[in-house]
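Only a part of the assembly is drawn; its chains keep their places, and the rest are absent.
In order of appearance the chains are A and B, and numbering begins at 1 in each one.
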Amino acid sequence: MVARGEKNRMLVAGIAGATGYTGIELVQLLHRHPQVKIGWITSASSAGKRLCDVHAVPWEYTLIALDDAYARASEVDVVFLCLPHGQSIEAARRFAEADIHVIDLSADFRLGRAEAYQRWYGLEHTAPELLPHFVYGLCEVNREQLRGARLIAVPGCYPTTVNLGLYPLATAGWLGERVIIDSKSGISGAGRTAKLPYMFVESNENMTPYNIGYRHRHIAEMELVLNAASPNGACHFTFSPHLLPVNRGILSTMYVRAPQGVTEEQVRARYMEQYAGEPFIHLLPAGQQATLRHTVHTNRCAISITTENPSDPACRDFIIVATEDNLIKGASGQAVQCMNISFGLDESAGLL
Amino acid sequence: MVARGEKNRMLVAGIAGATGYTGIELVQLLHRHPQVKIGWITSASSAGKRLCDVHAVPWEYTLIALDDAYARASEVDVVFLCLPHGQSIEAARRFAEADIHVIDLSADFRLGRAEAYQRWYGLEHTAPELLPHFVYGLCEVNREQLRGARLIAVPGCYPTTVNLGLYPLATAGWLGERVIIDSKSGISGAGRTAKLPYMFVESNENMTPYNIGYRHRHIAEMELVLNAASPNGACHFTFSPHLLPVNRGILSTMYVRAPQGVTEEQVRARYMEQYAGEPFIHLLPAGQQATLRHTVHTNRCAISITTENPSDPACRDFIIVATEDNLIKGASGQAVQCMNISFGLDESAGLL
């Protein structure tokens, strides 16, 4: 299905918020997409300037204000919202009213229920009536619901590694009672605002744990996907993020205790079955570990599976490593993948 | 006590193996030490060259062969062995016979028993008679045994973060049944030999888990220190190291489940008591996390304590983070600290 019109017509995309890292990544991905052209791009801080004066790119788009984008909503088929948490709600409502497909990269429509949003983000949700209409855009899990979807919430960067990395275990009922997740993220995950901890000299040659403890927001998305998929009820997630001195990439090391009798061979077979034919899942063979290098500058998620004690055949402790490029599979690439599915395009278009 | 001679005399140190990273770090530390001068320096690969032609330092020492060092053993009071695992045994024996203090930075004399060495390192120990005479040089734990010690085995880099990070819990009997240790190490930990995985382009902007699984050699030192200190018997250590794209530094994130009823306040008090007055332990206050920056280019170990769920007063899951400079506190700095203690010098001399 290609919305609004004839087959093979180029889709026109709008981008709201192009001065952050996910916004500019999206511009670059869409430039490479053979069936999409960019209609307009907004920026709150740089409206009136050209994109090439704000980022190190050659494109001369004049950035417009969000209000102007509302007025020009009919010029586009789909809008990507790369706005800060809390600011997407109003924009999503305005564009939805204009009958535009909305693909939101913020957290505003991920959690399904307004109470959950309030609980985890501390903000009242001002468009709760839209929440049931949003599809959570974890493509490998929700592909069918994404076909034809007009409102899509793109998953968070950390949860994408965790959810893709553990989903085959969850569906098999093998997650166990508690999973410890030790995640490391490149600095672009902190966004493109000048704050001292993300300065070069502060981050480089350093590693910093932060927000350690139970109540990290991203746990909500893990519970939403994994506990919902599990036949065994709730798993408890311990999640510890660390700032890693690289530009891009997340590596999550996950410690799982499966039920007695579950073997590495069974686990590996479960992953192969779950992800057979998936274009963006790179399952490493036994003995190889997923690294950032497998995924940065790609839309792929790499996953490796290791038993904690190879010499013990009864060992049921597994270490799952999942990696991604936080700006691509963890944000803008997954957003394009969602668009491709929802409009009936080749799922990989523009993402190779 | 200053060995062999009058008070205030300069100690003379020999260094065996100065072309690796720990060797050159040791040269730099001893240059700064007010009571030590360097007698001779050996190098297997560069004997006959000057140190300044092998490293980016100004010092013109001519490197000598190890055999020449044996002949010149009497010129020094203490020798530091910065040799590869397996090669220290013979050197330690030769220098011990010459009545020189030996401070070995390899693993050859760390494990106490020849069977343990065989099991973990796969090598037969050819000087088992010396093993009982070596003191394991974890200064904050074995300070008393180090006074006057003539044979010292300097702990490994990873285990130093883990052992210092968990020792107060072990002595209290609070380690629980299993500790998960997710460690990240700078690339200098791999040594100064040209291998593909440690090339700049391979390591930079990357993170790589490696040797994941139960039987990592460094677990032997954790069991040796922590299980021996614990009144509760053996704790099981899961240890997952990762290559971190920085030159120096190890950060270990450790997940501990203490016995029921143990509170964060109790844990913090335990650490403060254990490490009161320690010049090289930097215990972070509540709410701050230990980072690499706290310790690189210093002989310090920084430790932070966080409860996994601050809103649950009954929470007994703790996340301990410990960091160090792997070349200093994890190797050459700790070696100098051992020397200071064993010769009765100010423990901090040359290490500020």
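Here is the rule we use: a residue touches a chain if its C-beta (ideal position, glycine included) is under 8 Å from a C-beta of that chain, and two chains touch if they have at least 3 such contacts.
Quick caveat: nothing in here was measured; it's all calculated off a predicted structure.
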A student told that 2 identical chains are shown should find the copy number of the whole complex to be 4
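By definition in this document, only the chains that are shown with their structure count from here on.
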Averaging C-alpha coordinates per chain, one finds the centres of chain A and chain B separated by a number of Å equal to 40
The residues of chain A that touch chain B in their complex are 180, 182, 184, 202, 204-210, 212-215, 238, 240, 242, 244-249, 251, 253, 255, 289-293, 296, 304, 306-312, 315, 317, 319, 321, 323
